[in-house]
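Complex shown without one protein chain; remaining protein chains in place.
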Amino acid sequence: MELLLILVIGMLYAGGIYFILRRSMVKLLLGIMLLGSATNILIFVLGAIVKGKPPIIGSMQDVLDKASADPVPQALILTAIVISFALTAFAIVLLKRVYALLETDDLDDLNTPEEEDI
Amino acid sequence: MRSSILQTATRYLLPILLLFSVFLLLRGHYYPGGGFVGGLVASIAFVLHSFANGTDASMKLLGRKPLSLLPIGLGIAAFSVVLPMFWGLPPMTGLWLKGTFPIVGSLGTALFFDLGVYLVVVGVVLTILFTISLTDD
Partner (left out) sequence: MMGNLILAPVFIHLFTAIFQLIAWRKTVTQRILSVSGALAALIAAIALFTEVYSHGTFTINASNWKAPFAIVFVADLLGATMVLLASIAGFAVSLFSATGLSRQRMLYGYFPIFHFLLMGLNGAFLTGDIFNLYVWFEVIIIASFVLMTLGGRKNQLEGAMKYMSMNILASMFFLTGIGILYGMTGSLNMADLSEKMHDVQNRSLVGITSVFFLLGFGIKSAVFPLYFWLPSSYHTPPSAVAATFGGLLTKVGIYAMLRVHSLIFIPDDFTKKLLMVIAVLTILTGSFGALNKTNIRRLFSYLIVCHIGFMVGGIAMFSKLALMGTIFYLIHDIMVKTNMFLISGFIMQLRGVVKMEKLGGLYKEYPKISLMIAIVLLSLVGIPPLSGFWPKVYLFREAFTEHHYFFIAALILGSLVTLYVIARLWAEAFWKDVPPDIVVENKFEPLPLFRKCLLLLPIGILGTVSVYIGLNAENIIQVADRIATELLDTSSYVKAVLK
């Protein structure tokens, strides 16, 4: 399971970096999203995966009495997902605006010459 | 393009999804669920409605701008965070009322925090999606 996830992480990082290095803005965004997923799975793997031991305290107990999964990585991932959700949503709106204004998807066209500055 | 199948299905799905989102919200403190997921489900309900009937119709159904949910939600959440400070406790400390209540079970600041998150999520998601879909036309 771990080995599979590690391979997935590697592939996601590689794909994300490949996309980031392209000139298209949409692919840049996709690359950033892939990198985000890779990071989330990385945190998940680093939290030492165990199978079928949820860290839930039963109704009759006060503390966890047996070894169980670490809930912290999941909390971290959840927070990171929420944040990347907001970032991605904003990025999509920004991309749309840029495209509507400049009618280009090429990052190299994002350089209005300095003369046009005020 | 309006599909009458989707429109009919949405009419039944919208209340069910909203009810499910409230269920997730109330369940959230001890079991999987909570304000964020609940808010997402609720906003998906409205997004589905806007797919079937158009964005304007869902705006009318909502009755107000989704962005106006943001200060309400933030206010509720922030208030539940600072409330313990009036008792000299650190912020975010969970305060619980004694006894149980119908439907919600026990009542505490955590529930109000989740409620705030719920409203903020609905507000933000709908604002973003409506902005994207309205500029398309």
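As written, the chains take the letters A and B, and residue 1 is the first residue of each chain.
As a convention for this text, a contact is a pair of C-beta atoms (placed from the backbone, for glycine too) under 8 Å apart; a residue touches a chain by one contact, two chains touch by 3 or more.
Keep in mind it's a predicted model, so treat the numbers as computed, not measured.
Trainee: Considering the complete complex, which visible chains touch the unshown chain?
Mentor: It touches the following shown chains in the full complex: A, B.
Trainee: Out of B:Pro15, B:Pro32 or B:Gly75, point to the residue that touches the absent chain in the complete complex.
Mentor: Here the residue in touch with the unshown chain is B:Gly75.
Trainee: Give me the subunit B residues in contact with the hidden chain, please.
Mentor: 67-68, 70-71, 74-75, 78, 82, 84-85, 88-94
Trainee: Hey, which subunit A residues sit against the chain that's not shown?
Mentor: Subunit A touches the missing chain through residues 20, 25, 28, 32, 35-36, 39, 42-43, 45-48, 70, 72-73, 76, 79-80, 83, 86-87, 90-91, 94, 97-98, 101-102, 107, 110-112, 114, 116-118.
The definition used in the following text is that only the chains that are shown with their structure count from here on.
Trainee: Which part of subunit A faces subunit B closely enough to touch in the complex?
Mentor: 78, 82, 86, 89-90, 92-93, 96, 100
Trainee: Mind pulling up the subunit B residues that touch subunit A in the complex?
Mentor: Interface residues on subunit B, with respect to subunit A: 36, 124-125, 128, 131-132, 135.
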